[in-house]
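Left out: one protein chain. Kept in place: all the others.
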Amino acid sequence: MSDIASDSGWLRRAADSDIWWSFKSSPMTIVAAVATLLIIAMAFLAPLIAPHTPFDPATLSLSDGLKPPVLLSPDGDWSFPLGTDDQGRDILSAIMYGTRLSLIVGMASVVVAMVLGIALGLLSGYLGGTVDALIMRVADVQLTFPAILVALLIDGVVRGLISVQRHDEIAVYVIVGAIGLSFWVQYARTVRGSVMVEKNKEYVQAARVIGLSPLLIMVRHVLPNVMGPVLVIATINLGLAVITEATLSFLGVGLPSTEPSLGTLIRLGNEVLQSGDWWITVFPGATLAALVLAVNLLGDWLRDALNPKLR
Amino acid sequence: MPDGFSPQFVRLGGLKRYFDVSAPWLVRALERKPRQIVQAVDGIDIEIAKGETFSLVGESGCGKSTVARLVVGLYPPTAGSIEFDGNDMARRRSRTDMAALRRRMQMIFQDPFASLNPRWRVFDIIAEPIRAFDLSKDKADLEKKVGDLLRQVRLTPADGRKYPHEFSGGQRQRISIARALASQPEFLVCDEPTSALDVSVQAQILNLMMDLQRRFNLTYLFISHNLAVVYHISTRVGVMYLGRLVEVAPTDMLFRRPKHPYTRMLLDTIPDLDMTGRQRMPVAGEVPSPIDPPSGCTFHPRCPAANERCRIERPNMIPIEGGSVACHAIEEGRLPIEDRVYAARSLD
Partner (left out) sequence: MNTSNNPPLLEVRGLRIEFPTRRGTLLAVDDVSFEIAPGEVLGVVGESGAGKSLTGNAIIGLLEPPGRIAGGQILLAGRRIDNLPYEQMRKVRGAQIGAIFQDPLTSLNPLYSIGRQLVETIQTHLPLSNSDARARALELLREVGIPGAESRLDHFPHQFSGGMRQRVVIALALCAGPRLIVADEPTTALDVSIQAQIIAVLKRLCRDHGTAVMLVTHDMGVIAETADRVAVMYAGRLAEIGPVRDVIKHAKHPYTRGLMGSIPSLGVRTDRLTQIDGAMPRLTEIPAGCAFNPRCTEVGTRCVVERPDLMSAGTSRAACWLHDKGGVGAKLATEAVDA
């Protein structure tokens, strides 16, 4: 059944739409969305709301080191609610800044992958022939490697080329590039498939009859129609990107300890885990898990909501 | 042919379009499969005068849709020529010259759901040709033009703000027509524009198209499989079978005195809504595959008047009674031509 036409603004239309209704009727999705928003808010407001600045050496004092979480031990201190690490850094603040970095890296690498993947997918699907064959063979080859390995490879190559200090400065960009380059294939393939379907539809032929250039047709006509599945992949990929970055940092080849992400924090905590100071690993780990879970649930809902067959 | 029309506004000469549907060469090399070519359009000669409606009819697979796409330039021809107002479309031209020619011909498609971009507003869909051909001075002028076009197809300017999915099939076809008219073309290729519509909506759209033709002196190339529709709107009709033209004639002549056996069979398949009790004569056999068409006259396996020559030699179009037909039996005088009478339907 088609919706009744409404002349009023897009906000009213959005509120009226099937997507909003399916969102409202799934409590798990609402919880996931709220959780994601809270985590994102916490992360980006970190400079304002974090009680400490854990990565400014001037504010640290070793005497605060290895304090346990305040509620679980009499040694705790309310100014360090989740405890501190061996350098005296507040875990709570570290988590806030770390999540911020994880999210920045995650989102940026998803954007890189998306832009690259969509561009190549569009070209591949619309132009076909040799261009298509070439791009798809590159994609096939890349798919034989796990994304982590590709990211490791790129990161390793960059490290080999520049000094350690310089590398630490641009580590964020390198990681974003590495993860982005390892994820583009999924987008390209999906977009290519959709493009090949849309290309034969008559509205594209109508545009060709007018005489528009292929580039114009690809961007203005085809692209808006293939974005749906891309958004779903992007949302789920966000979780994956964050995990990948965490893995790389955990392995020591990601973000350095001077600018730690959640993964780096987990690594740092891992080193003292054996001696019973568990909070340094567990709290960042729990935050990471919660973030990825919430984002994945959102992605699941989005996929179902955008699937016309299930509506 | 009425006076005052310049002849040959559109001329197709020996037009051919083959599609290579062979398996990839590796498969062919390994399995020793032959190349497979679909002769979708196999030598078509058509002349359309300015202001007339030329209909191309045939069943699915006969190549009529391919002809439509060849004429507007969606496919390049494998052989043959397309001439529009004396201009050979295959000749290399500057972008501006080509655009000037393209502006004068447009196309209307069959599927009202796929022919409009679902993500664009109706205003932008109709404005696109105007923008592409730089036909309006400023925003106000553009809005006026789009509003006028919408009114001409019996919609309202307010409809421009909506999206295609908010309209019914018949309304979408009107939007398609408005878009086709936006560049002020002289020649419209219509690929089964009413086949996907309900009967009552079809009547509205056909009436609209005829009104527009009169008002703007349009020339139509109308593709259809529905002979009754063709009867009402065409000046001349061409019948296609497996990529070839078998008969061309002015409408009255084709329906009153059909010559080619396939034309006769097609006319027999029109349902008898006048309840005269005429039984439809089912056509024997099925349309053969266009990859491996029969030799000689491609219709000979199903033709009651086929002889040995029909099996070997492809018939040429010969002029007869104001039209032309490609049939050995007619040429040899073996097949008598009779008048047909259709009962006038009375409704009370």
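Letters are used for the chains, namely A and B, taken in the order the chains are written, and counting of residues starts over at 1 for each.
Throughout what follows, a contact is a pair of C-beta atoms (placed from the backbone, for glycine too) under 8 Å apart; a residue touches a chain by one contact, two chains touch by 3 or more.
What you are looking at is a predicted structure, and each value in this text was computed from that prediction instead of being measured.
Asker: One chain is left out of this view; which of B:33, B:144 or B:232 touches it in the full complex?
Answerer: Here the residue in touch with the unshown chain is B:232.
Asker: Who touches the missing chain here, B:270, B:305 or B:320?
Answerer: B:270
Asker: Which residue, B:66, B:202 or B:219, contacts the hidden chain when the whole complex is considered?
Answerer: Within the whole complex, the residue contacting the unshown chain is B:202.
Asker: Footprint of the hidden chain on subunit B, which residues?
Answerer: 59-60, 154, 168-171, 174, 198-204, 206-207, 210, 225-229, 231-232, 251-252, 255, 265-266, 268-275, 280-283, 286-287, 342-348
In this section, only the chains that are shown with their structure count from here on.
Asker: Which subunit B residues qualify as touching subunit A in the complex?
Answerer: Subunit B reaches subunit A through residues 69, 72-74, 98-99, 102, 106-107, 109-111, 114-120, 128-129, 132-133, 158, 161-162, 165-166, 176, 179, 183.
Asker: Contact residues on subunit A for subunit B in the complex?
Answerer: So the residues of subunit A in touch with subunit B come to 2-3, 5, 7, 201-203, 205-212, 221, 224-225.
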